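Dumping the structure here so I can ask a few things about it.
Of the protein chains in this complex, one is absent; all others appear in place.
Order as written gives the chain letters A and B; numbering starts at 1 within each chain.
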Amino acid sequence: MTTALSQHAEKGFLGRLVERWPAKLAVTIIALMWTIPTLGLLISSFRTRDEIRGSGWWTAIPHLFGKAQWTISNYSTVLGQSGFGNAFLNSLAVTIPAVVIPITIAAFAAYAFAWMSFPGRHVLFALVVGLMVVPLQMALIPILRIYTNFDLVGTFPAVWLAHTGFGLPLAVYLLRNYIGSLPSSIIESAKIDGADDFTIFWRLIVPLSVPVLASFAIFQFLWVWNDFLVALVFLGLDPKAQVLTVALANLAGNRGEAEHLLPAAAFISMVLPMVVFFSLQRYFVRGLTAGSVKG
Amino acid sequence: MATFAVAGVEGRMRLMKKGRWLAVLAIMAMIAAACGGTGTTTTTAGGGATTTAGGATTTAGGTTTTAGSMVDVSGTEFTLFGAPTGAEGDAMTGFLNVYNENKGTNITYVGSDDFENQIQIRVEGGDPPAVAFTPQPGTICKFADEGKLVSLEDLGFDIAQLESDSGKFWMDLGICADGKHYGLPWFPNYKSLIWYVEPVFKDKGYEIPTTWQGLLDLSQKMVDDGYAPWCFGFESGNATGWPGTDWVEDIYVRQDGADMYGKWFRHEIPFNDPSVATALNTFGDLFFAPGFVLGGAENVASISFKDAPLPMFDTPPGCLMHKQGSFVTNFFPAGGEDIVKFFPFPTVDGNTGAMGGGDTVMIFKNDPKIGQILKDWVSADWECTLASPSGGGVSPYGGTGVAGVERLPGNKNVSSDCYETDTNKTLSKVITDALASNTFVFDASDLMPPEVGQGTWWTGLVDWSKGTPTQQVLDTVEASWPSS
Partner (left out) sequence: MVTPTLMEPERPGGRPPDTVGEGRAPALLLYLIRLLASLLIPVFTVVVLVVSFNYLRNQNANRLLQVFIAIVVGVVGVWVLYWGMDRFVGVLPERFRAGIRPFIFAGPAAVILTVYLVYPAVNTVIISFMSRNSKEFVGLQNYIDVFTTHDTLVSIRNSILWVVIVPVIVVAIGLGFATLADKLGRRSESVSKSLIFLPMAVSFVGASVVWGFVYSFRPEGFGNQIGILNALVSALGGSPINWLSIQPWNTAFLMVILIWTQVGFAMVILSSAIKSVPAEIIEAARIDGATELQLFWRVVLPSVTSTVIVVWTTVVITVWKLFDIVYVMTGGRDGTSVIAERMVTEFFKNFNFGAGAALAVILFIAVIPVLVINIRRFQAEEAIR
């Protein structure tokens, strides 16, 4: 690790720059292509309804600094909507536990599938992965029936558990893959030292798995935060319990009269997931396992 | 990552109607107010409302009668579930606030863009709302036949009165397998409107046509003068095609009458019956006539129904006429309603008609208090309250308080004065006349099984617009009618 980097360092700043430029160019082109559509959304969120329907969003770019055509009324309408703050809090209340609970449960299961031996584990694991294909829409009515029988409809735990259920297959899959690829020597040495599975898991596996835990946390956060259907069905019809996605969806009006609010709504909704993404970025670092099993 | 489509119900149009305001209604208002509390002693003409026993009978042409005594509803709490969101949803909430204050109830409104799916999920999952109102009366019997709904008879509604107030056609839509009524008409919307560019009409001396032939002749004249007469737009996500089917249905009900219309959507005649082909071909006389459609008929299915009216506002206007329901004003640019006005769909073969849609109430919870509350809501007074932000100044309870939203009346006794805008004053009168004479029919697409009404009929019409022959289209739709 150090040697490779120091090779780079020795080349000096200009040297490094020259060496990286093909990569930088390719990356820039791809990143641009990916971002242009979203740029359209951003620009549209500052335009009035008539402008959005009257001309393409790129026509606004030449007049970037002319104040007259921009408006923040879309944002103020969305933010000022009654119940917005409440919906935001509800979304948080739904999302955070719905992220941490599946990660915890999946991590334990992933370790079992990866490093414990019990009969049929390969087939069982494949079954877990296969459960990813069960369509959400098919599960809603049977689960709602169960919830109604146990009088759980409209409660937050109902939604957490539902999201846990739907997110577990992917979680177990991703985590098991990563945990299974950890050097077996680490685990062997720990076992030789007399540690039992729980300790190995908690003190060894989890710290080493931080990158994949962080990855999955991001995806689960995104999925739950942007989820519309599960929250709508299981949180019931109480307007106080509405989450952000439902509140924003109702903005556009039944026939799309207020569609011009959607870009602003999408961006407001996007802020928190991006913040989460940025803050978890530092866990995607190189070489956590490097150097841990030498000698 | 599966978020459900938020497509919702597109193609709903709201139309306001004016009703006749009988002097007796003033008395009714007093009686209604009196019945709001427990037994009262206000005497009125006709001497009815001394105590609650014996109910509030009305004189001729009055509001819904309560068979039996007026139930005290204060303290009742439930959630009302419906499709309207945004400003229309706010209007429902405003209405309920007024009602709650007046009667001491605690009813909340919840709306959802995803209403059709949600109501089905809730009912199948065992957690239905106490009361819901749906824009698709066809689904009512589906729930009723499973035993999930309470019939109007069981709640003590006077069916004959309802048929008189809201038209037998609408009431009949709620008759299910056991012969009882499960759907309560609440508020309709109106679709048979043609919008036109008034300045050009004035300029060129065009007269508003009242017959179909007149419409065709006018269109030809416009072509000769160098205009494209019509703007069309059928695109609507997975509901693409509905504006076109609305045209055909408007023509059909005028060509063949409400009875045949009923046979059509009930599948008592096959879909490819000659009468349907005639209606479709009549539409074709206008749609495929050279130069009549801006952008060409074959492109219409790709134009969003929201964009379709826009060319009317260009200078010079790209087109001069556009058929659409009253909600289309939401897609006009600012000030658009000063330029573009409407006239009713013309007669065909000399016959008039009125087509629209509407919201029908279904009741999941058997509770006499809920029954009483609903009887209130469909009464002329409360419909007047729901009608406009202020109730027009004639509503005894005020209005919804939400600007820009008006609800057309489902009760023929609602006065046109309940409305604030000229548009809706006119339209409410058209509707109450149609209800009273039972010529108001529902959009057939909403009444047929969804495979057809929201599936093959729409896609078939799109194919037809691109050149598929009439008979072939109708045969395909007929073949797709579900057999059960």
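The rule is short, and it goes like this: a contact is a pair of C-beta atoms (placed from the backbone, for glycine too) under 8 Å apart; a residue touches a chain by one contact, two chains touch by 3 or more.
Quick caveat: nothing in here was measured; it's all calculated off a predicted structure.
For the chain that does not appear, the touching partners among the shown chains are A, B.
Contact with the chain that does not appear here is found for just one residue of B:295, B:346 or B:371, B:295.
In the full complex, the hidden chain is touched by chain B at residues 1-7, 116-117, 120, 142, 228, 237-240, 294-296, 299, 301-303, 307, 310-311, 314, 318, 449-451, 454-455, 459, 462, 482, 484.
We adopt the following convention: only the chains that are shown with their structure count from here on.
Centre-to-centre spacing of chain A and chain B amounts to 42 Å, using the average Cα coordinate of each chain.
Against chain B, the residues of chain A that register as touching in their complex are 50, 53-54, 135-137, 140-141, 143-145, 147-149, 153, 222-223, 226-229, 232-233, 236-239, 245-246, 249-259.
Of all residues in chain B, only 1-4, 6, 8-12, 79, 81, 83-89, 108, 110-114, 118, 121-122, 124-127, 129, 306-307, 310, 327, 330-331, 333-334 touch chain A in the complex they form.
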